[in-house]
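Left out: one protein chain. Kept in place: all the others.
Chain IDs A, B and C follow the sequence of writing; residue 1 opens each chain.
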Amino acid sequence: MTRLPHAVDRKFVQVHSATVRFAGDSGDGMQLAGNQFADIASMVGNMVCTLPDFPSEIRAPAGSLGGVSGFQLAFADRDVFTPGDAPYVLFAMNPAALKVNLPDLMAGGIVLVNEDEFTAANLEKADYEANPLTDGALDGYRLIPVPMSRLNAEAVAPMGLSRRDAARCKNFFALGLALWLYDRPLQPVLEWLIHKFRRNIPSMAANAASLRAGYHYANTTELFRVTYQVAPAKLPRGRYRRLTGNEAAALGLVVAAERAGRPLLYASYPITPASEILQELSKYKEFDVRTLQAEDEIAACVAAIGGSFAGAIGATGTSGPGLSLKAEALGLAVMTELPLVVVNVQRAGPSTGLPTKTEQSDLAMAVFGRHGESPLPVLAAATPADCFSMAFEAVRLAIRYMTPVILLSDSFLANGAEPWRIAVPEDLPDLSANGRISPTDFAPYRRDSRTLARPWVAPGTPGCMHRIGGLEKEHETGQVSYEGANHHRMTTLRAEKIARIARDIPPAEPFGPPEGDLVVVGWGSSFGVVRAAVEEVQEGPAEVAHVHLRHLNPFPPNLGPLLKRYRRMLVAENNLGQLRTLLRDRFLNDATGLNRVEGRPFRIREVVTAIHAELER
Amino acid sequence: MTRLPHAVDRKFVQVHSATVRFAGDSGDGMQLAGNQFADIASMVGNMVCTLPDFPSEIRAPAGSLGGVSGFQLAFADRDVFTPGDAPYVLFAMNPAALKVNLPDLMAGGIVLVNEDEFTAANLEKADYEANPLTDGALDGYRLIPVPMSRLNAEAVAPMGLSRRDAARCKNFFALGLALWLYDRPLQPVLEWLIHKFRRNIPSMAANAASLRAGYHYANTTELFRVTYQVAPAKLPRGRYRRLTGNEAAALGLVVAAERAGRPLLYASYPITPASEILQELSKYKEFDVRTLQAEDEIAACVAAIGGSFAGAIGATGTSGPGLSLKAEALGLAVMTELPLVVVNVQRAGPSTGLPTKTEQSDLAMAVFGRHGESPLPVLAAATPADCFSMAFEAVRLAIRYMTPVILLSDSFLANGAEPWRIAVPEDLPDLSANGRISPTDFAPYRRDSRTLARPWVAPGTPGCMHRIGGLEKEHETGQVSYEGANHHRMTTLRAEKIARIARDIPPAEPFGPPEGDLVVVGWGSSFGVVRAAVEEVQEGPAEVAHVHLRHLNPFPPNLGPLLKRYRRMLVAENNLGQLRTLLRDRFLNDATGLNRVEGRPFRIREVVTAIHAELER
Amino acid sequence: MSTDERLLCQPQQAADEALSLSKRDFQSPQQVKWCPGCGSFAVLGQVQHALAEMGVPREKAVFVSGIGCSSRFPYYMNTYGIHGIHGRAPALAWGVKCAQPDLSVWVVTGDGDGLSIGGNHLIHCMRRNLDVNILLLNNQVYGLTKGQYSPTSPYGTRTKSSPSGTIEQPIHPVQIALAAEATFVARTVFSDTAHMARILAAAARHRGTAFIEILQNCVVFADGAFTEVTDRRQRDAHRILLEDGEPIRFGSDGRQGIVLRGLEPAVVTLGEEGAAEEDLLVHNAKTPSRTLAALLASLEPPQFPQAFGIFRQLEKPTYDGLLMQQIHSAVEKNGRGDLARLLGAGTTWYVD
Partner (left out) sequence: MSTDERLLCQPQQAADEALSLSKRDFQSPQQVKWCPGCGSFAVLGQVQHALAEMGVPREKAVFVSGIGCSSRFPYYMNTYGIHGIHGRAPALAWGVKCAQPDLSVWVVTGDGDGLSIGGNHLIHCMRRNLDVNILLLNNQVYGLTKGQYSPTSPYGTRTKSSPSGTIEQPIHPVQIALAAEATFVARTVFSDTAHMARILAAAARHRGTAFIEILQNCVVFADGAFTEVTDRRQRDAHRILLEDGEPIRFGSDGRQGIVLRGLEPAVVTLGEEGAAEEDLLVHNAKTPSRTLAALLASLEPPQFPQAFGIFRQLEKPTYDGLLMQQIHSAVEKNGRGDLARLLGAGTTWYVD
């Protein structure tokens, strides 16, 4: 459809991967531009990993440092697991965006700025004393100033939009530049625009015009000396889409409920960065998904428990402060032995902390954070798309073992996205097993001899009326019991039930040598970075493996012996050593911690450095 | 005053210690009788340890098994640390009391029953098919049936009380029997009656008459073949009183606040077994103690934080379910770095559990139970009277380190009592140090270089206006900061501040050999039992020591090296291994757990057996 | 197969629909452990009676509670039951009802459970008009924790935790329910079982949240709190029995009544000072405005008698009804959800 003449001397350079960051004011549409770029890179077959970075203010004053919004993505011709340590290309739509993002740019990287925005007023808002485009502040980078505002305005003039609406198209101008730079097609974006703005033709046309103008401008002005090409990655064949972690978690819950043949009842209280799960699920009414926006996290958790008692798949989602609030209700779910899934999307704590920043510091709370002996399984997703599988797994374990399950995600996974090979529902396990029992055999705490789960019998079932609750119950009969020996027995049974889950989960698998100098252990969203770092180190002489854990309580049964096969152990996590505590307690293995809490994922460099330091000890 | 003729052939037997249990219907006044006996034993110089056992129902039907109330005490001529494994003497005021308590009685022990209550109706209420007094069920014990109801009625007849009131005196009849049996004076009880019933002369006279009648009856009927004598223990000189753990905790808080020169603001929501702390403190208005009965535990904790912010000693008290609810608020106290004391009186969990039974299962929650990295000191009292010292210590640490502190007590300590050498307030440390700063130096997060505590400056102070809260704050200035490096720094500083407390607490001291075969480690209320068991084992050949921990986070600084000096380690606790987890993580010491959750303290026998088993491994 | 059937295990036993049940059938095997003489026994009996009377199948009834003496209620009902955590019963019931909207769901709570720790959930339940029946057993004290004051304890009450008397204005359960727009609001008292039976039956028939404050005597910690309205010799003078559409009268001979002076109520004696029956305020439980109901609820001793009966009874859509309606409309509009379509939505591409 869109044929642009190639500038004569276009030079192509083949690279394995590339990292780009789009940055601008919150109103500049950087998330959209970044997502479009990511979609296209995905479609042409690259592996893509993204990391949005929102300001914590809803809408900080235009042009202010607090209002800068960023979107970084890495795409590659093979597995990429991280959005990249440092971007090679930075789009900075105004001075504030430049100020905030420049420190991250790779030395010698490309800075594309919208020079029109570098006015005295904007420079002042960004606390620049002099114009960085001219005062040498960008020496050491490749600066490409483009009058984007003006060019965009010219391109969209024919559509007769208001000045404000016209100006809002300039993210597509930037996108056009980016697509040219990486030799990506315009076509899919144009199609997307046609669909998205089917009810607003002027906007559709304006955005398309701006996109083309950017592409064309790059082409004709020979803005870039070279065009980079990233070949398609070798992915398993199949149909793909990109998913954020929150979307994936929502889908995982829906699919699991359907596979269990029960309605999903998701009760939640909004909180960053978990709210999107509630928002996504509230759209799936035709799947009989019942979303309850509760008055607080306690009500949400308790309502989900009520839903489970009545036979639905009860689930709730939250972030740190909400997990703290749910502690007592989780104890109730432990005692009543009802299935429940809690998706906890971690953010930087303690307390309100840094609500829009990522962290992995709720692991200890998930494992230990209830009064009394109240064990429950804890899972963690490794990548955005893995939130789908782990949400499904959480439901599976919850039903099979009649237990609350905590699934840990985090703000990096929740907002980041990656390509996902679309699951085939029928290929997923059938979860409709528990709850099929005859009233003659029924006793509320008569356990399955293998799983130790009690039967799940919902109200409405004739002849099985029973009462449960937070008081200790007699073994089998479920009558209230204050008897000491029974309490000890029930406490031990509850613990044993959770411990037995270890038999029902995949063993831990080392990536790399099966024994050697060092094993790097990680969990959750650090997966990508640690894997990349270990891969890098594996090119050297040291025998280094990576063990990534998705089941944190109980651990995979082979974990202890596995870890002992390496001379040293490094545990990398974005907290002060919570997994390390669990591992030391469990296996009495000494371990060094790599621990940073800076509101962002590790950089590959940090992990590589720590590995080398550990190898040299 | 009261001179009774001694029966001619009274035989005295000297014993080192004795264990007696009074058991009857909730309405029978067994707690009162037991407490009086304990007071008297204390006054004559014995060490005394008590354990009340209430029914979980408020007032179960008279004569029912659920309505049995018991009170056990041990008294000795040397340190006793436990209420005794098994009573040697059991007072059973009705069939239900016999049924419930007989299994605990020592073989060959004495059973004193009120035979008047062994009616057909009462036997049925107690699920007895035949009368145990006559069907041989008590073979192997020494049964002493006494028509207590009748004798009591006769004794109190002259005072003309109603039948119901008259019958309620019979606990004093039983007490009279007990006093004779152990050769204890009546005088203090009579004095107590005179004071207590100064406004109700008939009741005073009736109780006194019943008491004398019991004593006299034992004397004249030669009911017992012998009288047991327990010589006074060697206690440090001074004035003594008996304190329950909850009374002691309340007093500790008041004294600490006074020593800090600040009002105590205690906000709490009633919950068994912590309510008495609130109730005690609500009486101390002339000490400027401000008790707030909150609408829930969250409000209580948050109000205490508000009180601390405004310069008072903010404290709250609760039990397991309430501790779970306070998790989020505790995170706020960690982040705002305000002093706060949480007294958590543990009970059997999880969830509502067995609310009137004891357990030690909130340790993990206390240490780890908040989202994010939110470290705080955790203390545990060892005995009822130790609750005084540890409450004081909690306030000391809270102020000095500007941190919330959790003090763990439990239902056994809370309701149990022991003699306490009355503290001299002036001998206790002056806590008025922090908060004295000049506004010119002031910055809300400018830390003391030694303790790392920030200054405590309350509203009302001119020139120091500042704002704090749950969002991360910039080092020193206390401005809101979303900056990653600052967050890492502050997170590390908060952790380091708590870790440094180790320098400020007494080292762990082994009881027994400084190195050897086995160290038994315990914490909290297991102190007495474990100490007694270790003492017993120490009479044998094995080198066994006892290390008892009152500071659980951080540990005393010498703990690691100390524990390594023993070949093996046994950790005894009424949970499934929570301290064991902390120790293994911290010191990578293998350790066996002795873990029972039966709603009661360990028995000495259980611990001795476990020690032997461990020694034989 | 309807959703609800999916949730059940294979019933081998006939559903109760087929049976005719008596009060006894609703008694669970668990021994009732309230203190002898506790006011809760009467409530338990009347509830068992009401369910039997109305032919509610036992397997379709769910009792949900928090923590407190009163909250032990579910254990004593031979129905489904869940004894939750303190204060959260309305939220538990919310989940139960939304999972299976055709259950008959009963929340039993106390003045501490429902109005202290649980006040917020109660309010939100009522404003949502969830179709459940809420029985708030108000004994003006925390019974289970042995006698501290509660949010309904009268100002100045001396208890274990208020040795110098409370310094808080008590909360008015009925006023709170009205402010939260509950669609059925009533008050009854443990001692008048006939009255209680009528109110329970009306609540059970009501669609939407039915809130009933039940004055309940705690013989141990607040004995006699309601003597004025329970004692046969005094009660006629101290209580109004509300009847929809009837003038507000009270007194043993029914000669006293309430009139309105502007917006202020006043007590009159019929025949005295010219007061006639036509002047009396007439009860209307069905009017959408809350003014009358709130005014009646504000009548309090010593100045006024206390009102019992149904203050307000309105038909409004229920939360569970609307929830299922949105689901059904979605299914009607888009068809029953198709997982493959859901998973394959948005921008997708093939890799081969």
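By definition in this document, a residue touches a chain if its C-beta (ideal position, glycine included) is under 8 Å from a C-beta of that chain, and two chains touch if they have at least 3 such contacts.
From a predicted model like this one, the values you see are computed outputs, not experimental measurements.
Undergrad: Kindly name the visible chains that come into contact with the excluded chain.
TA: A, B, C
Undergrad: Which listed residue (C:Asn78, C:Ser104, C:Asn120 or C:Gln216) would be found touching the missing chain in the intact complex?
TA: Candidates C:Asn78, C:Ser104, C:Asn120 or C:Gln216; residue touching the omitted chain: C:Asn120.
Undergrad: Based on the whole complex, identify which of B:Ala86, B:Ala310 or B:Ala495 touches the chain you can't see.
TA: From the options B:Ala86, B:Ala310 or B:Ala495, the contact with the absent chain belongs to B:Ala310.
Undergrad: Check each of A:Ser275, A:Thr451, A:Asn486 or A:Asn595 against the chain that is not shown and name the one that touches it.
TA: Missing-chain contact among the listed residues: A:Ser275.
Undergrad: Would you mind spotting which of B:Arg184, B:Arg212 or B:Arg290 touches the chain that isn't drawn?
TA: Looking across B:Arg184, B:Arg212 or B:Arg290, the contact with the absent chain belongs to B:Arg290.
Undergrad: Using the document's definition of touch, tell me which of A:Gln229, A:Gln293, A:Thr492 or A:Gln538 contacts the absent chain.
TA: A:Gln293
Undergrad: Could I get the residues of chain C that touch the absent chain, sorted low to high?
TA: Where chain C meets the chain not shown: residues 116-120, 123-124, 127-129, 151, 164-165, 167-172, 175-176, 178-181, 260, 263-264, 287, 289-292, 294-295, 298, 316-317, 319, 322-323, 326, 329-330.
Undergrad: Can you list, in ascending order, the chain A residues touching the missing chain?
TA: 57-62, 66, 269-272, 275, 278-279, 282-283, 285, 291, 293, 295-297, 321, 351-352
Undergrad: Mind listing the chain B residues that contact the chain we can't see here?
TA: These residues of chain B touch the chain that is not shown: 39, 42-43, 45, 188, 192, 232, 235-242, 251, 254-255, 258, 261-263, 265, 267, 284-288, 290, 292, 294-296, 298-300, 302-312, 314, 328-329, 331-332, 336, 421-425, 435-440, 442, 455, 457-471, 479-480.
By definition in this document, only the chains that are shown with their structure count from here on.
Undergrad: Name whichever of B-C and A-C has more C-beta pairs touching across its two chains.
TA: Comparing A-C with B-C, the pair joined by more C-beta contacts is A-C.
Undergrad: In angstrom, rounded to a whole number, how far apart do the mean CA points of chain A and chain C lie?
TA: 44
Undergrad: Any idea how many Å lie between the Cα centroids of chain B and chain C?
TA: Roughly 40 Å, centre to centre.
Undergrad: Please set out, as single numbers or ranges, the residues of chain C touching at least two other chains.
TA: In chain C, residues 67, 83, 85 touch at least two other chains, as defined above.
Undergrad: Can you tell me which residues of chain B touch two or more of the remaining chains?
TA: Answer for chain B, listing residues that touch two or more other chains: 321, 351-352.
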